[in-house]
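A single protein chain has been removed from this complex, and every other one stays in its place.
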Amino acid sequence: MSPKRILAVLLSVLASAALAGAALAADLAGLIANLTAGGFGERETAITALAASGEQRAAPILEALASGQLYVRKSDNLVLIGKPDGNQLSLTEAISGKTAGSGTEAELDRVRVNNRLRGVIEAAVGSLTLMSPDARVRRGAAEALFKRRDAASLAALDVALAAEKDPRIKRAMSEARAASVLASDAPTAQKLEAIALVRERADRDSLGVLDATANSATDPEVKAAAAAGANATRQTLAAWEAAQNVWYGISLGSVLLLAAIGLAITFGTMGVINMAHGEMVMLGAYTTFVVQEIIRTSAPHLFDASLLIALPLAFVVAGGIGILIERGIIRFLYGRPLDTLLATWGLSLVLQQAVRSIFGSSNREVGAPSWMSGAFQLGQLNITYGRLWIVVFSLIVFVTLILVLRKTPLGLYMRAVTQNRPMASAMGIRTPRVDALTFGLGSGIAGLAGVALSQIDNVSPNLGQGYIIDSFMVVVFGGVGNLFGTLIGALTLGVVNKFLEPYAGAVLGKILVLVFIILFIQRRPRGLFALKGRSVE
Amino acid sequence: MRSTSALLYLSGVTVSFDGFKALNNLSLLIEPGEMRAIIGPNGAGKTTMMDVVTGKTRPDSGEVVFDGRADLTKLDEANIATLGIGRKFQKPTVFENHTVRDNLLLALAGLRKWHRLLLAQPTKDENHRLTEILSVIRMEEQQYMLGARLSHGQKQWLEIGMLLAQDPKLLLVDEPVAGMTDVETETTAQVLREINKTHSVVVVEHDMSFVRALGVKVTVLHEGSMLAEGTLDQVSADQRVVEVYLGR
Partner (left out) sequence: MITRFLLQGMDRNLRLFVLLVLAIGIALPLLNQIMPPSSPFYVPAWLLQLIGKYLSFALLALAVDLVWGFCGILSLGHGAFFALGGYCMGMYLMRQIGSRGVYGNPLLPDFMVFLNYKELPWFWYGFDNFGFAMLMAILVPSLLAFALGWFAFRSRVTGVYLSIITQAMTFALMLAFFRNDMGLGGNNGMTDFKEILGFSVQADSTRAVLCFASAFTLALGLVVSAAIVGSRFGKALTAVRDAESRMRFLGYRVEGYKLFVFVFSAAMAGVAGALYVPQVGIINPSEFSPANSIEAVLWVAVGGRGTLIGPVIGAFIVNFGKTWLTGALPEFWLFALGALFIVVTLLLPKGVVGLWGQIKARSQAKKARAPA
């Protein structure tokens, strides 16, 4: 902004304040006095006059009046604002804003209002705040007036619009004006113009305005235009809602992906179904908990980095335990998948009970670092940072894993062992070691998933139980041995689940998805993206 | 579907796995009572051809007709087996937890429906057939021994006995002499020639001396199609066959 512009802005603010305020400033005390005297009828006149004065100091007084906190002291007739403070009221002078000690209800007369007056006050405050020097306050006032759609605020809006320089606030004010026009008895042409303007907003509030207009308008042309606008808005909103559902679905899908991708490795490449996979996830979540506890007690400034510290640790803990499981149990059971299933189920019981004995059976608190809390608005989409990071994280894990499988020697050995074990062994690949590392990798990734899940799920010994069936379904649905299938499977199931939920409810939605997958597996036992060929048998 | 006098008729059969053509426009004719040897290097499509005929794999295109009337591409393994096609796998697969006699009883042509088997008792005829087969494969003494306790050679014999019990019109035999000594190979060739007196046989084999011992018409497969057909001497004189087997 050039100095010239700044000067111009300053001048205009001063001018408007001077114009609207100077003549009546002296009368503020008088107007306030009118406010406290007489019946509801006089009070309404006084409120309207206050609003017309444009006096900024009147806004807090009117707000206090609306919330029943405006008092007149019996002893000196001073108008006071009283805020409850224990049994007493702490008092400030209404006009000057100076503190005036404290007092009890008995020493004061409350200035009473009724519902009708509350409405009037709200409009008055709205028009007053429209002139506030604070841009945020002005914007909020415009939004409030938009929702109120009161013909009475037209005048104030016109004044404010003339003075407003900020194009965004100006836009908000003209929308509020349009809403007020629709509530007034303005001519048809103006109303149609207003409808066009309101329609552009395309959100829930504008839908409310359009619906109200369509219901109440007498002019058929206005009625039709409003109805058409409302319909168009409804469609836009439905599209946004669908987009929001897709986002929720992607978010759920990324969680499924995280939980399933480790299983996709152990089941897909080794044919081993590890029922303790969910417990690896749980161990990752508890690792996060322990890391946060240590940070809380000894290095609180590191709290925001707690998840980053927990990630490698969770990978090592879960991966290490995975290798122990492979060496200690699973390698004796190769070629007996059903026995592997039972043994690892037993192991999951032991791990759950061990965690229960150490950490107790109640939920453990895992905090969110500051960069994962909060949300932002994208159009009509509400996106929380926590979910966004989990989606990003799951994609990073996925891509890293693909790279590991394609570009590293371990990946090469793993693929070799998967495709032809005897041949790989004959070529000098130590297959038992590759098995152990593969299993460790799958478990380690489950541990990483645990770190992410600690942010959105209850960290309890039962955390993992809920994920084993889902994970298996994702892997099978996507096609065993195909990591891209797992990605597509997880996202599809996530989105389908979220779209079913509004119609069927969360539980029934989940049942429907399960039934769907049961039927799907029976149609295509090898999943969406099946490997074909002799080697599969 | 074409009507044909051939026992087995394959025409233009193509099977592909993820773009790789395991069988490429393969055509083949087996006459009733014939014995045919099929040879070819690794990956020529021999096992896939067997899979297509027995219903394990569905071809992408082409005709497979058995006995001049049955379209095998529309039937599953059980139907095809009941029509009269028996298959012997490369690795002997007998039922390890059943006795030799029960193995043969299960293979015996006839009862296959589950509800009939619940109340079925072996009939006189069946017992007679079992005794007969047991004596053919010389396993009367081991008839109450569990399959798991048989030696490799005994399992091979039991499996041949099971094929006899099944009494198929066409017998598909996959690499019957893999890992056998020369003497065993010679015996097996004799047995197959014996079986061929009453059944049609298709043998898939690598071993040239065994194929020579059989002394039958030979089909050479290469990259999923037929490369040459004729007596062993004819095909071994064929320049293309030599190239395929010896490399260029």
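What to note about this one:
To keep things simple, chains are lettered A and B as they appear, and every chain counts its residues starting from 1.
As a working rule, a contact is a pair of C-beta atoms (placed from the backbone, for glycine too) under 8 Å apart; a residue touches a chain by one contact, two chains touch by 3 or more.
This one's a predicted model, so the numbers in the text were calculated from it and none came from an experiment.
Taking the complete complex into account, the chain left out of view touches A, B. Checked against the full complex, the one of A:P84, A:P337 or A:P502 touching the unshown chain is A:P337.
The omitted chain makes contact with subunit B at the following residues, 54, 56, 76-79, 81-82, 86-87, 89, 93, 95-98, 102, 105-107, 111-115, 117-122, 162, 166. By the touch rule set out above, subunit A reaches the unshown chain at residues 273, 329, 332-333, 336-343, 345-354, 356-357, 469, 472-473, 476, 507-508, 510-511, 514-515, 517-519, 521-523, 525.
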